[in-house]
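Please see the structure below; I have some questions.
Omission of a single protein chain aside, the complex is shown with its protein chains in their original locations.
Here the chain labels run A, B and C in written order, and each chain numbers its own residues starting at 1.
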Amino acid sequence: MGITLEQAEVASQAAKQKAQELGVKMNIAVVDTGANLTSFVRMDGAWLGSVDIAMRKARTARYFDMPTGELGKLSQPGGALFNIEHSNGGLITFPGGIPILNGDEVIGAIGVSGSTVENDHTVAQAGVDALKNQ
Amino acid sequence: MGITLEQAEVASQAAKQKAQELGVKMNIAVVDTGANLTSFVRMDGAWLGSVDIAMRKARTARYFDMPTGELGKLSQPGGALFNIEHSNGGLITFPGGIPILNGDEVIGAIGVSGSTVENDHTVAQAGVDALKNQ
Amino acid sequence: MGITLEQAEVASQAAKQKAQELGVKMNIAVVDTGANLTSFVRMDGAWLGSVDIAMRKARTARYFDMPTGELGKLSQPGGALFNIEHSNGGLITFPGGIPILNGDEVIGAIGVSGSTVENDHTVAQAGVDALKNQ
Partner (left out) sequence: MGITLEQAEVASQAAKQKAQELGVKMNIAVVDTGANLTSFVRMDGAWLGSVDIAMRKARTARYFDMPTGELGKLSQPGGALFNIEHSNGGLITFPGGIPILNGDEVIGAIGVSGSTVENDHTVAQAGVDALKNQ
C-alpha cells in the first residue's frame, strides 16, 4: 500500500520539527496509497478540532492526488467543483494536505492542521521534502 | 477536565438571565476542556433546531479556542478556511460560541442559539463574564 | 411540548441528590414530549461515554413511552423486538430511562447513566418521583 510506517514517521517527524521552528502546534496525519491512516501525532496543546481536519486533508490530497489548496480553488462558488466537500463523508479543501510521491508514483499523503493555512502547508511540505531527500 | 458542573451552571444561569432581559428564548450548552457536554438547558419555547446548534457552537469554540464568529469570517467563499464546517461531524461557525478561560487556560466553552446571532453572542458572553467576576 | 425547564430542573436536581446519596457520578438528561433535549448535567468525574447514553435513554423512554429496561427485555435474541437498537440513530434499551407523566399524559422522559443499571434506574426514578410529589 505504498508508504511504509517508517517513511510516514520520517515525514511526520520532519513536519513536527518544522512546526517547532515556527512556534506552532500541529496535528499531523499520514495516509497510504489506499487513503487509510498510517500515522498520526497531535503536538501538546494543538487544536482539538484539527485532529479531524488533519486526517481529512491527508485523505483529500490522496483522493485527488493534488494539494488540498488546489482543489479548494475549484470548489468555490461558481467554480467547476463547487461544494465537492460534501462527498466522501466530508472533504477539506484548503491548504495543508499534500500527496507524497516516490518518483512519479503517489505512495500516500500528509495532512497538517493547527495554525494558518500557510503554516499548515509549510509544515506539510517539510514532511514531503524529508522523504525526497532520503 | 477543566470546568466543573458548578461553574457550568453559574455560566448557564447568567446566560439565561441575560436572555430573559433581552426577551429571547435560548438553548445554552457548556462543554469541558475535552469538548464533552457538561450542561445544557433549553428555555421554554426556544427553537428545537437550536438544541443541536448550541451544542455544536460550544464544541466549535473549544475545538479552535476562539469565538465561533471569528472562525466564520475565515470560512466564507474565497476565505482561508472555506467549508471547514464539513469537519468534525459538522461545525457551526456563526456567532454564539465562546471559549471559557481560567486565566490563560481554556477550561471549556459555551454555545448559545435561539435568536439573532448578535443576541446569541451577547447571551454567551454574559455566561463567560459571570465566571470572570467570581 | 410538555415538561417545562423548571420541571426538568426539579427532576434533574432530585436525581443528582439521589446520586450523591448513593456515592455515584451520573449524567442526567431530560427530554420533552417531542423527545428533544430539555436539560442535561454531567456530575464532575462522571463517565464521558455516559453523556451520549443518558440522552439516548431519555429519548428511548419517550419514543416508546416505557422504561428503557422494559424495551430491553423485548430486544434480546429471539425476542419480539430483537435489535430494535438499530433504529432511530441508535437506541439504548437497558435500565435508566423512564417516562415522566403528568396524570395520564406523558410530558417527557429522564435518562440517567454513570453506574450500574440498577443505580441508573434508581436515580432516574428519584427524578420522576420529585415531580409527582409537587
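One rule holds in what follows: a contact is a pair of C-beta atoms (placed from the backbone, for glycine too) under 8 Å apart; a residue touches a chain by one contact, two chains touch by 3 or more.
Computed from a prediction, not measured in an experiment: that's the story for all the values here.
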Checking the contacts here: which visible chains does the omitted one touch? A, B, C
From the listed residues C:A29, C:I53, C:I100 or C:A124, report the one that touches the chain absent from this view. C:I53
Identify the residue among B:A35, B:V51, B:I92 or B:V112 that touches the chain left out of the display. B:A35
Even though one chain is hidden, which residues of subunit B still touch it in the full complex? 1, 32-36
Residue-wise, where is subunit C in contact with the chain that is not depicted? 47-50, 52-53, 56, 72, 75-77, 83, 85-86, 90-94, 116-117
Write the list of subunit A residues that the hidden chain touches. 4-5, 9, 34, 36-44, 48, 51
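Basically, only the chains that are shown with their structure count from here on.
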Matching the CA atoms of subunit A with those of subunit C requires turning by an angle in degrees, to the nearest 5, of 180
Quick one: subunit B and subunit C, Cα centre-to-centre, how many Å? 25
Just the number, please: Cα centre separation of subunit A and subunit C in whole Å. 42
Quick check: how many Å separate the C-alpha centres of subunit A and subunit B? 29
Among the residues of subunit C, pick out those that touch two or more other chains and give their numbers. none
